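I am attaching a structure below and will ask some questions about it afterwards.
The complex appears here minus one protein chain, its other protein chains still in place.
Labels for the chains are A, B and C, by order of writing; each one numbers its residues from 1.
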Amino acid sequence: MSSFLGTLFRVATWGESHGPGVGAVVDGCPPGLELDASEIQRELDRRRPGQSALVSPRREADRVEILSGVFEGRTTGAPIALWTRNADARPEAYAEMADKFRPSHADYTYYAKYGIRDWRGGGRSSARETIGRVAAGAVAKKLLRARWGVEILAYVLRVKEVEARVDPEAVSLSQVESNPVRCPDAEAAEAMRRTIEEARKAGDTVGGAIECAARGAPPGWGEPAFDRLEADLAKATLSIPASKGFEIGSGFAGTRMSGSEHNDLFYAEKGRVRTRTNRSGGVQGGVSNGELILFRVAFKPVATIMRPQETVDIHLQPAVLQGRGRHDPCVLPRAVPIVEAMAALTLADHALRQEALRAGAFPDRAGGV
Amino acid sequence: MSSFLGTLFRVATWGESHGPGVGAVVDGCPPGLELDASEIQRELDRRRPGQSALVSPRREADRVEILSGVFEGRTTGAPIALWTRNADARPEAYAEMADKFRPSHADYTYYAKYGIRDWRGGGRSSARETIGRVAAGAVAKKLLRARWGVEILAYVLRVKEVEARVDPEAVSLSQVESNPVRCPDAEAAEAMRRTIEEARKAGDTVGGAIECAARGAPPGWGEPAFDRLEADLAKATLSIPASKGFEIGSGFAGTRMSGSEHNDLFYAEKGRVRTRTNRSGGVQGGVSNGELILFRVAFKPVATIMRPQETVDIHLQPAVLQGRGRHDPCVLPRAVPIVEAMAALTLADHALRQEALRAGAFPDRAGGV
Amino acid sequence: MSSFLGTLFRVATWGESHGPGVGAVVDGCPPGLELDASEIQRELDRRRPGQSALVSPRREADRVEILSGVFEGRTTGAPIALWTRNADARPEAYAEMADKFRPSHADYTYYAKYGIRDWRGGGRSSARETIGRVAAGAVAKKLLRARWGVEILAYVLRVKEVEARVDPEAVSLSQVESNPVRCPDAEAAEAMRRTIEEARKAGDTVGGAIECAARGAPPGWGEPAFDRLEADLAKATLSIPASKGFEIGSGFAGTRMSGSEHNDLFYAEKGRVRTRTNRSGGVQGGVSNGELILFRVAFKPVATIMRPQETVDIHLQPAVLQGRGRHDPCVLPRAVPIVEAMAALTLADHALRQEALRAGAFPDRAGGV
Partner (left out) sequence: MSSFLGTLFRVATWGESHGPGVGAVVDGCPPGLELDASEIQRELDRRRPGQSALVSPRREADRVEILSGVFEGRTTGAPIALWTRNADARPEAYAEMADKFRPSHADYTYYAKYGIRDWRGGGRSSARETIGRVAAGAVAKKLLRARWGVEILAYVLRVKEVEARVDPEAVSLSQVESNPVRCPDAEAAEAMRRTIEEARKAGDTVGGAIECAARGAPPGWGEPAFDRLEADLAKATLSIPASKGFEIGSGFAGTRMSGSEHNDLFYAEKGRVRTRTNRSGGVQGGVSNGELILFRVAFKPVATIMRPQETVDIHLQPAVLQGRGRHDPCVLPRAVPIVEAMAALTLADHALRQEALRAGAFPDRAGGV
């Protein structure tokens, strides 16, 4: 496995659904940052199940503990170890899965890759793995805000066919958190809620899209050729379970426009270079341009459905699997803080990389570094 | 900058549009692979301008030279250095750009980041940078085919609103190469050609989508949590200039389906686990499942248009930029081998990583590793 | 900080001396390896204080817990999280150090680098950080033994001027563990013990050298040009606190010989290429040659002495520091398992890297891969 990510601001995550706990180690966080467990807890609370009728009713307190790297309320520069203990483990709920592969889950591919069947709730492929991401991402979010004034905010943009209207420049966290769907368009949120409820009653599931905005990033973040900012944002968010697509700015829709319609014209405002439109999504040539960074992530409908499904078992015999247990009919509301976390980890890493470049550079007098 | 990519099969690229040349260093290619410059040249020929009326009429021979790592026709395990000399440099064509930022190009962000204005044809942000990718990717393609029987094939799926119908399981290289658009659907290819021609005549440009299929990959490639196969494919392809989106399998469209429609049911065939549908795009839980790996990349309309555009100069003064020079009205035909190259680099790296894991493992007797 | 190490077999460590605990995350361990906490505990028990009169009398149970990555007694391929809780924390013993820099410790440099003074027992620079290394190294040792039959054994070769005579080909773990000095030469061990005791009584400290042998490694481990096996062994062991030098094979002494004396002549034995001498220390051209891998690490005398020392405080005022607390007069006996751990982490990583290369290669019929 590869559970390590990042160049300067780095994270390692660990843990599976039915072991003692899940956690993360954040390495490379600069020293002196005020950090309190409650700030991390707030993000974990947005991710955990049991928040509303829309998501899994499992009761997991997911209390985070900081095990290292913080002294007298501030980071020391040492690695920050974070973890939450697992609770409410009911491996027996997964007994049927011990030798059947759940369709569109990681059961078969993990078995093929590792030759080991850890059937307890998906083991490492369980969504509980994302707790480490959210905890680590909370540190990155704090650093981005405190050091560079960058705010990251994601929200549910679409559930199945219900699409919200959102002004990404203006939307606020309180709007996002005003309903259990985490969609800042109240009307759309209600329609999404109904769509999710209907799916749940039908033993079915739905997917959709999350949009994520990062405000306040200066020009210069991103490292072409390969570590372009959008490339690393895509990698980070497509490493989230159930994600199937990523697009930045105009994305796939923008490919239906002409160049003359699509180009973002430059103008100057208050001594800054600005663009009149933001089809670039805040990134040009792989580097942030100072506009709002805006991207979307597609999440497929949840694979665990409460209906019988054809499959095979580990002996390659045909089998029927009946979904049981407590599952989300729609992963998007809980995925919002995960997308934010992955965006924050990526941006914090690139922020530090650009600071290194800037500190080492000999800019033109006219220059911008 | 970060022009290094990969964990075991690694590449470093270098070069800008108007320097002496562009190239790549491939490190970690296993020894004994038969490799000839002509195989690399074939891929570069698909990328170079001047192939047809649809693309830039620049004449660049782009002859590749192998400088190291090959002895008596086979790789030695040493780094393979590849390069092509630049020719036909006309920096004067770019004189106007010396102090104006081209809209939706990297001009402004590179200036903001590096504090240096290398205006000669975009410098490092030029599409010529992709020569190193294609050359390195040709080595990866060869290795994948020779060692694991994996074939990678990309094609233009859509230009603006013209979408092709392609059977990704059956499409062949000769079909892709049968027309200058690199679209295997002849009828759609002709409509795409007209769309591109119209844009060119109007001094405008168009974008679209490329689909890429990898056939023959065994189950087990991909390293969760962070280096999931689709995450690394997304990073690799979204590091290509002008790309704006990535989706695997059902992608964004699949998010409009119910879980019961979307799930890929398992069955057994000839001792192998198969799926009845392939909405997963060959990857489940971040790991290949043995089905066709299938993804799409969105490319925006080319930013250089032959029309006047508003912009600012490096002194933040308003300016008008008149596009000149020899540019592609549509980047997609030439981007096809680049997408293949980035896919190949990613898959070769993951193939080797999985071989390491397998060689170190102690599988169950029943196990699949 | 950079607390992440390795390419395929990777480790992240965390924790400081007076926080809740210290630990490690091992990523990339292949699946199916039988692993029990007791095996890890055995290594930690060799590292912990309070084992004998020779080392610090602190009582730290250092009970390891496995938090993830092991299911039904075997590794799953998922990251293995290991930790021990800290106990016996007496930060007051360090009160005097709160604003004085201890000579030849990391106090000043950490303060200069991080701008934060975590004075509790050295914080992250404490030797307790090495618990994570030893725990992770125990996993690597197990893998090396189980998968490749490689045994790693270190021992104290010299304490100050007392040098042992050891046959590195024949020495056994039980010989090493037969005395508290961890020197397999009983006579020398007794002399070393007296040297350490004398230092302790004088409030002083001593250093020396540890030799480490790895038996059974096949030819082919090591990745020139930069990741030569000896280079990575040096990096790994010189990252241990108090280490000051590394040499492989004939090392510094060998530089006093002529080439004609120094060269290891080849001969064939039972179908294998062997060398008549092993001045190379088992590594030639950065790659293992199948002979015993043998290197030495220099450890300086412990910096904490029980005598007053001149220093300055954080306000740059002259100060006198009186060593207090429970410290080792000689770090070498406890450093033995740490050296083994770092060697094991390095070799396990290189073993997997070579397996990847071998699996991807097309060897000559006559070839050796």
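The definition used in the following text is that contacts are C-beta pairs under 8 Å (C-beta built on N, C-alpha and C of every residue); 3 or more make two chains touch, one makes a residue touch a chain.
Quantities reported herein were computed from a predicted structural model and do not represent experimental measurements.
Chemist: Just name the one of C:M97, C:V166, C:A303 or C:A359 that touches the chain not displayed here.
Modeler: Missing-chain contact among the listed residues: C:A303.
Chemist: With the missing chain put back, one of B:K100, B:K113, B:R147 or B:R182 would touch it. Which one?
Modeler: With B:K100, B:K113, B:R147 or B:R182 as choices, the missing chain is touched by B:K113.
Chemist: Quick one: which of C:L35, C:M97, C:A213 or C:V287 touches the chain that's been left out?
Modeler: That would be C:V287, which touches the missing chain.
Chemist: So which of C:H18, C:R124, C:R147 or C:R193 would be touching the chain we can't see?
Modeler: Counting the whole complex, the residue in contact with the absent chain is C:R124.
Chemist: Hey, which chain C residues sit against the chain that's not shown?
Modeler: On the chain C side, contact with the omitted chain comes from 1-5, 13, 101, 103-117, 124-125, 129, 158, 160-161, 199, 202-209, 219-220, 222-228, 230-232, 234-236, 238-239, 241, 243-252, 254-268, 271, 273, 275-276, 279-281, 283-290, 298-305, 307, 309-312, 314-318, 353-354, 357, 361-364, 366-369.
Chemist: Touching the hidden chain in the full complex, which residues of chain A are there? Just list them.
Modeler: Residues 7-8, 28, 30-34, 74, 77, 143, 146-147, 351-353, 355-364, 367, 369 of chain A touch the chain that is not shown.
Chemist: Identify the residues of chain B touching the omitted chain, counting contacts across the whole complex.
Modeler: Looking at chain B, the ones touching the missing chain are residues 1-4, 10, 12-16, 19-23, 25, 27-28, 31-32, 65, 67-69, 71, 74-81, 83, 110, 113-116, 118, 120, 123-124.
FYI, only the chains that are shown with their structure count from here on.
Chemist: What's the call on chain B versus chain C, same or different interface residues, using the half cut on shared numbers?
Modeler: same
Chemist: Which chains touch each other through the most C-beta pairs?
Modeler: Most contacting pair of chains: A-B.
Chemist: As a quick test, compute the distance in whole Å between the mean CA positions of chain A and chain B.
Modeler: One centre to the other, that is 25 Å.
Chemist: Any idea how many Å lie between the Cα centroids of chain B and chain C?
Modeler: 44
Chemist: Please output the residue numbers of chain B that touch at least 2 other chains, ranges allowed.
Modeler: Expected reply: 353, 357, 361-364, 367, 369.
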